[in-house]
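With one protein chain held back, the other chains of the complex are shown just where they sit.
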Amino acid sequence: MIVVMKPEASNEDVKHVVNLVNDFGLKENIIYGTDRTVIACIGDKRHVEKGAIENAGNVEKVVPILAPYKLASREVVKEKTAIEIGPEKFPLGGNRVGVIAGPCAVEDLDQVLKTAEKVKEAGCIGLRGGAFKPRTSPYSFQGLKYEGLEILAKAREETGLAVVTEVVSLDNVEAVAEFADVLQVGARNMQHYPLLEALGKVNKPILLKRGLCSRLDEFLLAAEYIINAGNKQVILCERGIRTYEEYVRNTLPLASIPALNERTHLPIVVDPSHGTGHSYMVPAMCRAAVAAGADGLLVECHLDPEHALSDGAQSITPEGLTEMVKSVTKIAETLGRTL
Amino acid sequence: MIVVMKPEASNEDVKHVVNLVNDFGLKENIIYGTDRTVIACIGDKRHVEKGAIENAGNVEKVVPILAPYKLASREVVKEKTAIEIGPEKFPLGGNRVGVIAGPCAVEDLDQVLKTAEKVKEAGCIGLRGGAFKPRTSPYSFQGLKYEGLEILAKAREETGLAVVTEVVSLDNVEAVAEFADVLQVGARNMQHYPLLEALGKVNKPILLKRGLCSRLDEFLLAAEYIINAGNKQVILCERGIRTYEEYVRNTLPLASIPALNERTHLPIVVDPSHGTGHSYMVPAMCRAAVAAGADGLLVECHLDPEHALSDGAQSITPEGLTEMVKSVTKIAETLGRTL
Amino acid sequence: MIVVMKPEASNEDVKHVVNLVNDFGLKENIIYGTDRTVIACIGDKRHVEKGAIENAGNVEKVVPILAPYKLASREVVKEKTAIEIGPEKFPLGGNRVGVIAGPCAVEDLDQVLKTAEKVKEAGCIGLRGGAFKPRTSPYSFQGLKYEGLEILAKAREETGLAVVTEVVSLDNVEAVAEFADVLQVGARNMQHYPLLEALGKVNKPILLKRGLCSRLDEFLLAAEYIINAGNKQVILCERGIRTYEEYVRNTLPLASIPALNERTHLPIVVDPSHGTGHSYMVPAMCRAAVAAGADGLLVECHLDPEHALSDGAQSITPEGLTEMVKSVTKIAETLGRTL
Partner (left out) sequence: MIVVMKPEASNEDVKHVVNLVNDFGLKENIIYGTDRTVIACIGDKRHVEKGAIENAGNVEKVVPILAPYKLASREVVKEKTAIEIGPEKFPLGGNRVGVIAGPCAVEDLDQVLKTAEKVKEAGCIGLRGGAFKPRTSPYSFQGLKYEGLEILAKAREETGLAVVTEVVSLDNVEAVAEFADVLQVGARNMQHYPLLEALGKVNKPILLKRGLCSRLDEFLLAAEYIINAGNKQVILCERGIRTYEEYVRNTLPLASIPALNERTHLPIVVDPSHGTGHSYMVPAMCRAAVAAGADGLLVECHLDPEHALSDGAQSITPEGLTEMVKSVTKIAETLGRTL
């Protein structure tokens, strides 16, 4: 942490800050510059309430130096982590790229079984589908809940696909953990810390979606919550952020892939369905994500998108999925990876 | 809802969409324009999965016409709602403007009692303070939890101030509801729907903070969740949104006050502490919020901001609070309101 | 400037950066922290190409310490600057608050004279109106150009109001400077540096609008361009920024007022018409701007907004203007200011 003093700061002001810094268990190193004095604070305490120092007299700003996360960082784990998912223990985060596809919401058994078959045939490794649906409106379809979980489990039995499904609140962690292979934390829950802590006690991989407007630090700190509570199997999922752009549901910032790869050892999956909101853009963004280095894709696929109970606009058909997987396979190969 | 067809749409395409629209229980009205055909869909179903229609052939876009919320809207309740809070039943949302102040986190009994006294003296109507603290980092101070609730209750006893405190997850709704006068939903929980539904069963006012990048529709739909579940006492709190701006913690968009007043009957409170992140900006933005028509203010105030366990950078001192309330009182008076 | 090295940086890496820093004419101060080494760079060169150092081996990031502007800053000019505008030399930036109002575009002589009269009666100090109109679409009304300037001058003659009008490109600087009392630089031209430099040679006040998504540093550097080229009379105008918000044309971040007042001595005017885009929000945001400390307001006012040739949605009527000025006057008085 660096404390920058205002030009008018007196020796007394500097001394006052040094005392504060020492109170926090840090050692000071004062640098007298041409225009202003700067106090570098040395120590390994990442979580001092730094902001508080801003309130001291004639402090201009406080600049953090260390990343606030540790367990999720490359500094602690140098090698990329591969996480095994599903009955076939697909190693997500290794050399292979895994595609997970399925409907936004579990609508009924027949739909899910038919979709799962198509998803399997297309060469995917996982089936996604929401049993508990967090919906913006209280009047929208809220999911089949526990019944949905059983339907997903049946689809796994028949296809061997890993089941990826969302857990929306503390009171269904146990049920979801029983049925799912990967527990998904939705974007709106990325900073629901009690949930993250509960998932730290679960012995299954967690797919953590980036919050709608989260910074990378916040994203990695959310992962840190889960790891710190005991579960190292965290998969990060970029799903787009909210910006002023009007032609997409969200803006999908693929530079987060190299940026995350630089900072963390955790595998990175991209969701171009939520990341764009329109099915016609999904294949292009799947290709782009893999070209940028994604370890996996999470894609919404519906047998009949026009009648989907949710997210119809962004769901591709099974035919679209098959074609996309082919195209993505070729791109992965140019990078020395396989699907 | 309006469905806009692409210029190349055939009669078949239009017919196909009309069938879809009818499936959803809506009646169509086809308008043949100069450049393209538009299908106006008539009916009172607000929550049709409109997006799905985008996937039909040669549909260009689907434009919603109706606001998606009802109970929170001015259409249903024409008059502004006043909500009584605290032991003194202060009517928030009426002609009086109410200020709620206190530390970000409850740190200990002594701190809270002393602060409460100052807050009362300054002319405020409520005491804010977090017992359960959602923190971005798992290594930061997480609050005193249940002990914190008891401390707040003691402060109410001694001062008569309404206690406003955050409920962070399903499993502490009951405890918070027992001790607090107003239950706060934090920005990060604005779309945690299971929590909103649980708060719909509580018989106390809810202060609902706007999500970090929520649209007004989403904000009002979050309120709708609570009202729809049975609790009409919802107070909206504007606390700033995330933008590219670098000199503030959040950008405080005060135009949301007239915009919300146009759309909803619910009272509106502004939090300039989170809305700016820097104590030196807080008084100016308190004044601006009241000038723009806010019904109340929520302000972080700490006896010793330099040593605050959280949010020190944005906390004003009791002296700053007193001065701010004086200034805000004068502004309220120019608008025919009182504190 | 602070250079933060990666944890794996060797002594060689540090030495390499020190050499680079010395090449730039800066002195180094190396701080060996617990987790990483940091190099503080001392010297008064504000405009070293700092980014380049990021490319050196094992550099994690480069953090600037000094603000990049000088002439516009409070460090150089401690007292707030008041700039005299118009035939009546109204001192904008002093204790008085000045309101400038008028149509978006000059449409014809009759319109402008009638509007000017109303604007004067309402207690304003300036008349705004575009002769040269930068329009998003090539098919929209582009302004009366030189004829418009003459119309504005006539209105000044009759009312004594200061004429504020936009200069849109290098080739009409001279003409606008001849007719206008204040030359406005539009948001889209805030970083059109050749224009800023040309305005540095003009001996009239410049009203510089904040760019649609400019940072405060960029805004103040644009002012710096003008001052550095010879013209100290720069008025800053906050007119809103682009965000994801959908209920406004722009998000008006009034915290920029205290933030700018902390950083610069230049007067600050707010434009709530562009800052919201909807006439019904304008009066509330005018009040808020003055409450937050604005030195002036720039407001679109049209005799018949429904038929305005541009910006009709955000124009208030003369009656609305009169009422707004009254309300704003009272608020200014509570802050010890007058109109």
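Before moving on, here are some points about what is shown:
In this document, chain identifiers A, B and C correspond to the written order of the chains, with residue numbering beginning at 1 in each.
Here is the rule we go by: a residue touches a chain if its C-beta (ideal position, glycine included) is under 8 Å from a C-beta of that chain, and two chains touch if they have at least 3 such contacts.
Here the structure is a predicted model, which means the values were calculated and not measured.
Note that of C:Thr81, C:Thr165 or C:Asn189, the residue touching the chain absent from this view is C:Asn189.
Within the full complex, the residue among C:Leu221, C:Ile235 or C:Ala288 touching the omitted chain is C:Leu221. Taking the complete complex into account, C:Arg135 is the one of C:Lys89, C:Arg135 or C:Lys201 that touches the chain left out.
Listed for subunit C, the residues touching the missing chain in the whole complex are 20, 23, 46-47, 49, 51-56, 62, 68-69, 134-141, 168-171, 188-189, 191-195, 197, 211-213, 218, 221, 224-225, 228-229, 242, 277-279, 305-315.
Mapped onto subunit A, the footprint of the missing chain covers residues 213, 215-217, 241, 243-248, 251-259, 262, 275-276, 280-281, 284-285, 287-293, 327, 330-331, 333-335. Listed here are the subunit B residues that touch the chain not shown: 2, 4, 7, 29, 31, 33-36, 38, 40, 42-44, 63, 65-66, 75, 242-244.
Simple rule for what comes next: only the chains that are shown with their structure count from here on.
At the subunit A-subunit C interface, residue numbers used by both copies make up over half of all numbers present, so the two copies contact each other through mostly the same positions. One inter-chain figure worth recording: subunit A and subunit B are separated by 26 Å, centre to centre, where each centre is the mean of the chain's CA atoms.
The distance from the centre of subunit B to the centre of subunit C, each centre being the mean of the chain's C-alpha atoms, comes to 31 Å.
Averaging Cα coordinates per chain places subunit A and subunit C 38 Å apart.
Annotation for subunit B: residues 213, 217 touch two or more other chains.
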